[in-house]
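Here it is: the structure, laid out below.
The complex appears here without one of its protein chains, the remainder shown in place.
Naming follows writing order (A, B and C), and every chain is counted from residue 1.
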Amino acid sequence: MGLKRFIISRIITMFVVLFVVAVINFIIFQVLPFTVLGIDPKTWFVPAGGTRSDVYLDKIRQEVIHNLGLDLPLQERFFQYIYAMFTFNFGYNVGGALDGPVADTILRFAPYTILLLGASTVASFIISIYLGIFSAHKRGKTFDKVSLITLLFFYAMPSFWIGSLLLLFFAFGLKWSPPNAESYFSGLTGLDFVYALLKAFLLPFFSLTLISVGGFYLIMRSSAIDIITEDYILMARAKGLKTRKILFKHVQKNSILPILTVFAISLGFVLSGAIITETIFGWPGLGYWSFVAIDTLDFPFEQAFFFIISLMVLVANFIADILYGIVDPRVRTSW
Amino acid sequence: MSTRILDVENLRMYYKTKEGYVKAVDNVSFKIEKGDFLGIAGESASGKTSLAMTILKLLPPNAEIKSGRILIDGIDITNMKESELRDIRWTKISLVPQGSMNALNPVFTIGGQIVEGIVEHKIMSKKDAWKRAEELLELVGIDKARVKSYPHELSGGMKQRVAIAMALSNNPDVVLLDEPTTALDVIVQANIMNLLRDLQAKLKMTMILITHDLSIIADLCNKVIIYYAGKIAEMGDSLSVYTKPLHPYTQGLLASFPNIRAKRQKLSYIPGTPPNLVNPPKGCRFHPRCPFAFERCRIEEPQLREIEPGHFVACHLY
Amino acid sequence: MSETIVSCKGLKKYFPLRRGFLSTLFSRENLYVRAVDGVDLEVRKNEIMGLIGESGCGKTTLGKTIVRLLDPTEGSILFKGEDISKLPQNKLIKYRTKIQFIFQDPYESVNPRYTIFDIVSEGLRINKLASKEDIENRVYTALKDVRLEPPESFYDLYPHEVSGGQRQRVAIARALVLNPEFIVADEPVSMLDVSIRAEVLNVMLDLKDKYGISFLFISHDLATAKHICDRIAVMYLGKIVEIASSEELVDKPLHPYTQALIAAIPVPDPRAPKVTVKAKGEIPSAINPPKGCRFHPRCPFAFERCRIEEPQLREIEPGHFVACHLY
Partner (left out) sequence: MTGLGIIIFFSLLAIFAPYITWNDPNTTFVANPWAVPEWATVFPPYQGLPPNLELTSSNIATWNNQIASHSLVTTSIGTDQIPNSLVSISRYSSDQVSDKYLEINASLPATIFPQSVVILNSSTTFNYNYKPPYNFYFGVFVFPVKVVNVTDFYFQFMLKNPSGKVYKLTNYLIMATSPQETISYNNGLSLNKWDAVALNTILPDVNVAALGPSGAGIPNTGLIYLNETGQYTFTLQLVAVTSFNPGFLSVKISNPYFFVLGRAYGLMGTDFEGKDLWSQFVYGSRISMEVGILAGVLSVLLGAFLGLFAGFFEGILSEVTMRITDIILVIPFLPLAIVFVTVITQNGFLAQSIYFWIIILFAVLSWPGVTRVIRSQVLSLKQRGYIEAARVLGARNMYILRRHLLPNVMGLVYANLALSVPGFILTEAALDFLFPGVSETPTWGRMLSMAYEHAASATYYGYGWWWFIFPGIAIVILSLSFVMLGYALDEIFNPRLRGR
């Protein structure tokens, strides 16, 4: 079909899916609470700050209601909503925890999440690839058993538990790290800020890495086990190649394929883990703020967050497909 | 004066399984000389592939070599460490594995895969190795421009040729071919057979061909081993084994092979099924299926003996 | 000349190429795998008809289409003069017992959870053809007919407890129990060891002699087919290129493809002439088959006409049909 054709058709598919996601968003944030459950928007949106005046409160409510189009009939509101979503015009924060346009807040906090997620994903990828392949190679031996049991344990560990344990031990116990990231580095500037940021970054980073490494490792190990029994690995051995070369050239390039797909699919779950991890450590990324926003019923922020997560999952899937093609020449021809 | 290139003595290789030891290679001895084309014929699960893998020492973890020696060009590889074997493989002995379709790694170019086998043994520089890869492709009848192709871009027959080219890359003393034509269509198979015949004539290679198809061996090989249930039943020059089969198993197998040039006839078969290699029958392993079996066959295991010059058989009838 | 039991005329089976939802939306032309592309074939009463071809030539598809496991795209299938090609599934049931199919893989074609008695009697139970005692009698006879003796000792065995050859005979008994008149056997012995193949093939010959059942024997193995079949049809890329009695086809092949096929088959005799290759290249894709004669790109004798005009199957000698411009 050709790469261009493939990309175009994938982008169209993405738009279709994104549209459906927007519709679901609309149902969750606008139809379900106000129309189905019959909640009155006027009492719904209570800004958190109690010091604000009644006039201001009314103003906010008016603004919110207008912003969400809750004063419009459902069908008009729907089109307005869809238009707003696809033009990235997400409205204004309500609820008192955050101020200003939603798009601005998202742009402000996204870097924290990207830093955290990016670093921990890279780390868990590298660890799981090496451990997984080596485990498959030593299948049934002590090394394999120990790493399998350990990583299965990490795999089943709730993210909030890993988080609290790390917090308890390293922040409260050994006092190596601050218990709350945001309050630790907010207000600092320059190198002080960078230093504080890194210090506060370590715990959430470890936490998130531990959460994701188990799943990746299991997939990596089982796909490497499959690959190791393939004839071309036998052939590589027959050629007299060094074990290291067989494992980290022949096995690795083939067994990395499933993990790419799985990563793209599980990105949603990784983001879920990020919500909890960020919340626990007070890491001021999108996950943390999305939880705060839920608490303060900041729906404009929340629906934008949803929309963007879905978009990211779709884009990740798309990138994974492209990467898949780069790694595996067989896939390229099927485009 | 011919030189001995491979010498297998009293080789025993068992797989350890939950049910017990699978006696896939049980007291096997044979030798081949330089320039021989040996065919090893056996039915499925007779252990013929295990024999090949034992000779290469490419065995799964549950395999145990119980006894015997394997000498390649006079070098005993039986107790060699993996690191030492690495130097033997691909320079002294190379393999064209079963199902060569899968023998090529789909994510690397065929040229790259040929080159890595040359460069690993430090035989020549990477640049020269690429040249060599092109030569090898031409040798097996593939356009050298395909050197950067990926395996999936080639047909089954071409992949088989690449696998053969790869096995030849370091001029090994022995090439082991494990069912090289099994999944191929007849015309492609004939192509590959002709290629092998030509290569053998041209390069004076020593080759071992393992197959279930007696007619391919008849067509290509000058020596043949008939393998049954982990043991050699009969061994000798092809002409002598095919024209005067001694072992009842060889006789039955040859009779059940349809010959397209023969008159139309009812085909015969060997009754019963091949034995389970965990608990093979006592005495001669073929006795439950043998029409000539007598008391001694049930008790005593027949030894491989030279009945005629160069023609060995393991049967109490002789 | 004996009467025809099954014949197909102009039979076609195309598989639409599965593509993404969007690419179907964007491109008008539909791509098909032309697995069977206009086949005329007759199977006579009490004969074993061989259908020979390389992998991917459409021989299995043809077999499955004849028993209506697949719905034909075009053309007719006549069973004893009646067209069954367009019958809806519910009307087809009447013919199910008359036309049976034996699958290639004896490991896959029987449900591993069923006992041999259940497997063999399944057809009778589905079609409610017999009473309980009757079922047992018929299963007994069928197992005896396929030389699984004593039959009752096999009743309670599971498929994995018997050998491959026995399993394939169970599959034959399952078809036989319904008293079929025509059986399509799709490579019934290709998964079995050579030493036991004849055991299964001889059962087929017995059934032909004893019950007058006709067979369509699908195989890639011309050497076996020569000894088993009365007549042989050679298939290439969805088309029949030659039909003749088995001895004539092997001894005096007319079509260059048949000639190439025979020359390529090795013989278990070191004194015999070595195999030769009389066809260039490999079998092309069935999505875009070559124009004109489909064999022409590989044919050593191809000339201009072969590239343009598709040859029709014609009777060159009595009972010997060939589709080639050379004749």
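The criterion applied here is as follows: contacts are C-beta pairs under 8 Å (C-beta built on N, C-alpha and C of every residue); 3 or more make two chains touch, one makes a residue touch a chain.
None of these values were measured; they are calculated from a predicted model.
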{"item": "Touch partners, limited to displayed chains, of the chain removed from view", "value": "A, C"}
{"item": "Hidden-chain contact residue, picked from the options C:Arg138, C:Arg174 or C:Lys278", "value": "C:Arg174"}
{"item": "Option from C:Tyr14, C:Phe79 or C:Phe103 whose C-beta touches the chain left out", "value": "C:Phe103"}
{"item": "Residue, one of C:Asn127, C:Ser153, C:Asn288 or C:Gln312, that touches the chain absent here", "value": "C:Asn127"}
{"item": "Full-complex contact with the absent chain, from A:Val102, A:Ile227 or A:Leu271", "value": "A:Leu271"}
{"item": "Sites on subunit A contacted by the missing partner chain, in the whole complex", "value": "17, 20-21, 24, 28-29, 32-33, 37, 39, 44, 152-153, 155-161, 163-165, 167-169, 172-173, 179, 265, 268-269, 271-272, 275-276, 279-280, 290-291, 294-295, 297, 302, 305-306, 309-310, 313-314"}
{"item": "Touch residues of subunit C, complete complex, unshown partner", "value": "64, 67, 69, 89, 93, 96-97, 99-101, 103-105, 107-113, 122-123, 126-127, 160, 171, 174-175, 178"}
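The definition used in the following text is that only the chains that are shown with their structure count from here on.
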{"item": "Interface with more contacting C-beta pairs, comparing A-B to B-C", "value": "B-C"}
{"item": "Chain whose average C-alpha position is farthest from subunit C's own", "value": "A"}
{"item": "Whole-Å separation of chain centres (CA-atom averages), subunit A against subunit C", "value": "55"}
{"item": "Centroid distance [mean C-alpha coordinates] between subunit B and subunit A, Å", "value": "53"}
{"item": "Partner subunit C, residues of subunit B touching it in the complex", "value": "43-44, 155-157, 185-191, 193-194, 197, 212-216, 218-219, 238-239, 242-243, 252-254, 256-261, 264-271, 273-274"}
{"item": "Residues of subunit C defined as touching subunit B within the complex", "value": "54-55, 163-165, 193-199, 201-202, 205, 220-224, 226-228, 246-247, 250, 260-272, 274-277, 279, 282-283"}
{"item": "Subunit A-touching residues of subunit B, taken from the complex the two chains share", "value": "56, 58, 61, 82, 85-91, 94-95, 97-100, 102-108, 116-117, 120-121, 150, 152-153, 163, 166"}
